[in-house]
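As you look at this complex, bear in mind that one protein chain is not there, while each of the others sits in place.
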Amino acid sequence: MARIDLANIRHVYGPGADGEPQYALRHVNQAFETGGSYALLGPSGCGKTTLLNIISGLVRPTEGRVRINGDDVTDRPTEKRNIAQVFQFPVIYDTMTVRQNLEFPLRNRGVAVSEIKRRVDQVIEMIGLGALAGRRARGLSADEKQKVSLGRGLVREDVNAILFDEPLTVIDPEVKWTLRTQLRELQRRSGMTMIYVTHDQTEALTFASGVVVMHEGQVLQVGSPKDLFEKPAHTFVGYFIGSPGMNVLPTRVDGASLRLGEYMAPLSSAPRLRGSPKLELGIRPEFVRLAAEGIPATIERIDDIGRHRIVRTRMLGHAVTAILQEHEQIPADPHIFFEPEGVHLYADSWRVDLSGKQTP
Amino acid sequence: MLELRDVSRRVSGVDHLSGISIRLERGALNVLLGPTRAGKTSLIRLMAGLDRPSAGSVLFDGQDVTGRPVSKRNVAMVYQQFVNYPGWTVRENIASPLKVRGTAPAEIEREVKRAADLLRLRELLDRRPAELSGGQQQRVAIARALVKKAGLILLDEPLANLDYKLREDLRAELPRLFADSAAVVVYATTEPAEALLLDGVTVAMHEGKVVQAGPTQSLYREPQDLATARIFSDPPINTIPAAAAANPARFAGATTLAVRAHHIRLQPRSASPDVYVTQVESIEINGSESFVRLDVRGQHWVMLARGIHAFAPGTSLTVYVEPEDVMQFDAAGQAIRPRREAA
Partner (left out) sequence: MKPVNQKAWLLVAPVLLLVAISAIIPLMTVVNYSVQYVGSTGRFSWVGDEWYREVLHDEKFWNALWRNLVFSGLILAIQIPLGVLIALNMPRKGWGVPACLVLMALPLLIPWYVVGMIWQMFGRVDIGLMGVMLRDFGYNYEGDPMDAWFTLILMDVWHWTSLVALLAYAGLVSIPDAYYQAARIDGASKWSVFRYIQLPRMARVLTIAILLRFMDSFMIFTEPFAVIAGGDPVFLSTELKQTVELGKKAAMSIIYFLIILALCWVFYAVMTRNDGEPGAADQKQTKGGGA
């Protein structure tokens, strides 16, 4: 159990075509508290896996330090960091049985036989492979193999942290649900620090209490699922989290209001802006209402995905998406109305805080 | 029209597909929905002519094509992996099926442009696949399938290897792409939401069999059996033995009741809902929604609640289920009474 600190991490993976260094990570400062559950969330190529490998020591950062419980481990090899990691695609030892695979990390560390048995029995039960314990691992299906990989990550009790690199990619949706719950349950009970890399917002938000949203080698926002949803700090966070993502429209500030063409959306206070940044209004589809009054809009398509409908409209020449609950009706002459608590202002893609505590 | 008549496939003693009879029309998006190893890929390979059925026949536009190899059929395929010719530019990749056929250069140019516009690849025509993102590569593969003007377009989980967000973007575009294609389009997926978005005809598959086929919305709302209801629910559908229900009298004759996660509510919608007192097991928050796991008389349920909730595990929670939202199944898992949901 441990606290992990990343200080001023930069990572270059070689010069680009133009000779400029190509950054996998631009500048990352991040603390992972003891017993926390974290997700590193972002599209492919955002640097999340590199960051994970820097923590486990598989990759050495070009600059910056990694600390575990205050000890600088930047120069310490993986096997000395006492960290478990589960990879995206199943890694199993072909010639061993399922049980031997799970025993392997413990044997390598000279754990007592009775203790090995206790731990392995527990993990086998958790991943639900009891019936296959004696089978040669090579004959398993892809999702069974991945469960073995997961099991090997969970079998050590003394690790500083468990890292997951998109571990559920090859698992069926229905099984994903159970495994995710079990992981979370285990995290809660054991109090182990867990860091989970994924591009899937549902996996990230449901697993983690702290979500780190990354984009192009940078951390854009760190927060609880609630923060990320209610106050996306960057338009990319708004787009990436939420399904469909946040609507972003060009706007102008007029006192304590935002201007959309001839229409006004009130803000809680007048924003103070420096220079002349690019201004955008952000609103999540959940806060867009289809009403009889507001800004006129035309409906382009309605996708009924069962539990709700996604209404794609065009308003003042911009695409605006709204979410409609199962029993809500679409008015005959639809107008769009933005719920005030869902309206955000973005200056050069970063959210402008209107709570009054704006730095001068 | 593609028709399969009582098609089966056995490989070294194992049934991969058994007794499949379906008709897929042109101009509709036909979705094969089911978990991995339900037989979707086997069925697609059979439709393409890559494999031969052990029994039964495959008819295309009324003509028996059962033994005909894939090279003699006009079939386009898009795979889960991004399959493009690495040495060719996007333009050459898209043009490849037309070149093989000896289409005139002017015509090729026009078709490639059209497909590139449709798939937003116009700017990328001179790049090579290695310089593209996964989503772009898959779009190239789809464009190639489109220009081929095949009578049958098969897509085997084409979005499975893409990032979540990219998947969402492409998914929204797909129905438009095939809207004016005269081909029989078959699309295999494991995800219920994808089937609903594509909104055509869905063939629900389970363990090598077709459990139900029909218009997507009616399959979703009125599954004929429990298996279809399960396949078509994410989060998994909640079940309870009818005898343990809050109001068993309402569901006389039923053995199992099922209700989808979003139909379990914290507030009643009608005057006489079924009321369940449950125990909260855990909560997962997904932005605007919370998945609340509940223990309901020994059953594990998932409730999908709007908004963010912070019920502590172990607390007792009263939830409401409207009788009209409950699906009823008999002992054999067959739906008892087709029920209608308000849209």
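Each chain carries a letter (A and B) given by its place in the written order, and its residues are counted from 1.
In this text, contacts are C-beta pairs under 8 Å (C-beta built on N, C-alpha and C of every residue); 3 or more make two chains touch, one makes a residue touch a chain.
This one's a predicted model, so the numbers in the text were calculated from it and none came from an experiment.
Of the options A:L40, A:A84 or A:L281, the residue whose C-beta touches the omitted chain is A:A84.
Of the residues in chain A, those that touch the hidden partner chain are 44, 53, 56, 58, 77-79, 83-85, 87-89, 91, 93-96, 104-105, 108-109, 136, 138-145, 149, 152, 169-170.
In the analysis below, only the chains that are shown with their structure count from here on.
Centre-to-centre separation between chain A and chain B, using Cα means, comes to 25 Å. On the chain B side of its complex with chain A, the touching residues are 35-37, 133-134, 163-166, 168, 172, 190-193, 196-197, 199, 217, 220, 230, 234-236, 260-262, 269, 282, 284-288, 291, 293, 302, 304, 306, 308, 341-342. Within the complex, the chain A residues that touch chain B are 43-45, 141, 143, 172-174, 177, 180-181, 184-185, 188, 199-202, 205-207, 224-226, 228-229, 239-245, 284, 286, 303-308, 312, 325-327.
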